[in-house]
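First the structure, which I've put down as structure tokens, then a few questions once you've had a look.
All protein chains but one are shown in place.
So, chain A:
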Amino acid sequence: MMHSMAHKHVLVRLTVILFWVTVWSVLAAYLPDVLFAGPLDTLRCLLRQIQTTTFWMSILHSLCKITIGFVLAFLFGAMLAIAGYYIRPIGILLEPAIQIMKTVPVACFIVVALIWLSSAHISVLVAFFVVFPAVYINLMQGLQQVDRSLLEMAQVFRVPRRKKIKALYLPQVMPYLLSSCRLGVGMAWKAGIAGEIIGLPDLSIGDQLYLAKLYLNTDELFAWTIVIICISLLCEKIVVRILRSAETRWQGGLAWKSDLNK
């Protein structure tokens, strides 16, 4: 039963992909090549690119920088959200900064980042600035949703902090953390690549996209776009998996829970 359901699910997804590739082909047939490359041209270009060192170097460069920006934003966002939740003045102090970071357009970050840093590090800063408020806001929201009456119960029973985190905070906060990561990975890639297109650091995806646009190589532009989507989705899956396994290990490590499995 489960097997056939999975088959059905895959079939539906393939059908959806096929539908959109057909739409893409039809559009490409009616539009000039220089403006809109078709799926076959894009695929041919992608296969050609894969064989070059520049392709892999550009991916590696952008991947490293955006990942560093994302990880730093995640760590700082999580730490400051926890600090702001427990120490109210910190939360109040950070509130305007978070609001500003949330509302300032990405292009402004990029321009400011170009003044502060060399273009080689632009995607780190841009990814950081975009992901940080998302992690902070989501985690803060998750922490605020923790049931106060249960916290009070734990306080009177003098439940150790470790148990409280595992049983009260983690189940409540995890969905918010996962959603901020899902959102954050996509945002980091979008903003990071936008930063690279403006800053043009050597051997980066943004640089390659800029060159493709400059020479009107639409097939290359589309091929790089597909690469970005694939990497972004892959990164999202990896981050979610890491968080899920951390959650399982964390929950599995519960002394008071694991004892039940004896």
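Note that in this section a residue touches a chain if its C-beta (ideal position, glycine included) is under 8 Å from a C-beta of that chain, and two chains touch if they have at least 3 such contacts; residues count from 1.
We take it that contacts and distances are computed from a predicted model.
Trainee: Given the options "AzlD domain-containing protein", "Sulfate transport system permease protein", "ABC transporter domain-containing protein" or "ATP-binding cassette domain-containing protein", say which is the protein name UniProt records for the missing chain.
Mentor: The record names the chain that does not appear here as "ABC transporter domain-containing protein".
Trainee: Pick out which of A:S4, A:T53, A:T103 or A:S149 touches the chain that's been left out of the picture.
Mentor: Hidden-chain contact among the options goes to A:S149.
Trainee: Among A:L46, A:I68, A:I90 or A:V159, which one is in touch with the chain left out?
Mentor: That would be A:V159, which touches the missing chain.
Trainee: In the complete complex, the non-displayed chain touches which residues of chain A?
Mentor: For chain A, the residues touching the absent chain are 149-150, 152-159, 163, 167-168, 171, 256-257, 259-260, 262.
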